[in-house]
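Only a single protein chain was left out; the remaining protein chains are all shown in position.
A, B and C label the chains in the order they appear, each numbered from 1.
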Amino acid sequence: MTKNNILRLAFLLALPVMLTACSDKDNGTEAESSIMEQQKLDSKPFSQDVMIKTSDELDLQELMHRQAQVERQADKYGFVWSTTDAIIDNGYAEAKKGNENGAKALFKEAILQFNLSMEQAKYANQNWKLLIPEND
Amino acid sequence: MKVKAKIENNKVEVKLLVKHPMDTGLQKDKNNGDIIPAKYIQEISCMHGDKLVFLANFGRAVSKDPYLAFSFSGGKAGDTLTLKWFDNLGEHEETEVVIK
Amino acid sequence: MIERRNLLKGILGMTAVFSAALIIPKLAFAQWSKAFDANTTEKAMTGMFNKTETTTSDKIYLKVPEIAENGAVVPVNITTDIENVKTISIVALKNPQPLACSFTIPEGTDRDVSIRIRLFETMDVQAIVETHDGTLYSVQKEVKVTIGGCGG
Partner (left out) sequence: MKGIIYLTLALASSFTVATSTFADPVSDNEAIRSYFADKFPDIALEDLVDGVYAIDKNSRDQWLQIEEFPPYEEAIDKGKKLFTTPFTNGKDYASCFDNGGIGVKQNYPYFDTEKNQVVTLELAVNNCRVQNGEQPLSYGKGPIAYITSYMASTSKGQPINVTIPNDAAKAAYEEGKQFFYSRRGQLNMACATCHMASAGQRLRADILSPALGQVSHFPAYRFKWEDVGTIQRRYEGCNVQIRAKPFKLQSEQYRNLEYFHTYMSNGLPINGPGSRK
């Protein structure tokens, strides 16, 4: 895609995202489903070292363990999202009900959100100065 | 009830605010979920001596801690105003204020 | 058995409240009336003025915000040049009880009143001026009410 196609697409994508900032009803589910499709998009994260692998053959126990592990890491960076705790709670609820696939999907999603928050932290660390008003 | 009454270009300007929840009877109590019963001021009156200078009747659409502002002529600094209100559950208050 | 006892308690409770309201000295002018509890504009108007038609007048100056900063605290100011005014009232057309408030304007009191009312949603707010001969004049404006949001 040429540069300005990316820009146009980015702007289109960013606009609704910005608008949801001010809606009081927290449409968690809508965000969750968009995340699930997101998983299929295989764009590479910035760096491999931090990314905790989530692949299908992992069983529920292993996913729960990895989720706890990546949460400890993400907490250190301080960019955790407010939506992730609820996803983890739902994961445990589904696991308790015996809905293993549902639980696995939720834990994978929680891991993804923790990883994304760490990528966000790394980006912010390098680029926060971009938003400073020009000192002309 | 907080009242400010002062002379302003030879009229008595009255502003008042009554501390009152003005519950409409449509809201639920946050912690136990029951409907909060309607409790709202129905009438506020202002007497200057024995003359009625203002009377307000309220429904449930008046804001919490109701505010009122009105003015009338024929009063001077030092006169007293008597303000009264009562609500649908019988709570009432009466207060006297000196015009500044 | 228990229902009956609650029922009895309910009735007793009601009479107590009602009698308490009676003891408080009633003032001669317009008093609080059931019109304020009416849930349609027609019932409210008939209850208050026993008529519903009003003539639109450009001599009533209704000051309301275009967009309410907060639906629970909407400042309203009404002034009018109409002569021999008896009462000024505010009707919020889409509120559960449309008749919001009504002011009796005795001789010598200015036809200029301010109050803060509650609007549940975007709606027209109507100011009604009643003269001593019973005619009703009115003007109305829309107030947009937004719920929620980040507050900016």
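Following the convention adopted for this analysis, a contact is a pair of C-beta atoms (placed from the backbone, for glycine too) under 8 Å apart; a residue touches a chain by one contact, two chains touch by 3 or more.
Remember, it's a predicted structure, so these values are computed and weren't measured experimentally.
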- Using the touch rule from the top, list residues of chain C that touch the missing partner. 65-70, 72-75, 77, 114, 116, 146, 149-152
- Item | Residues in chain B touching the chain absent from view | 2, 15, 17, 19, 64-65, 67, 69
- Query: In the whole complex, what residues of chain A lie against the chain that is missing from view?
  - Reply: 3, 6-7, 9-11, 13-14, 17-23, 26, 31, 34-35, 38, 41, 43, 45, 78-85, 112-113, 116, 119-120, 123-125, 127-136
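The rule is simple: only the chains that are shown with their structure count from here on.
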- Message: Using Cα averages as centroids, what's the distance between chain A and chain C in whole Å?
- Response: 51
- Message: Two-or-more-chain contact residues of chain B, please, as numbers and ranges.
- Response: none
- Query: Of all residues in chain A, which are in touch with two or more distinct other chains?
  - Reply: none
- Task: Report the residues of chain C in contact with chain B in the complex, numbered from low to high.
- Result: 17, 20-21, 24, 27-33, 36-37, 72-74, 77, 92, 95-97, 99-106, 108-110, 112-119
- Note: in the complex, chain B contacts chain C through residues 11, 24, 26, 42-43, 45, 51-64, 66-74, 86, 88-90, 92
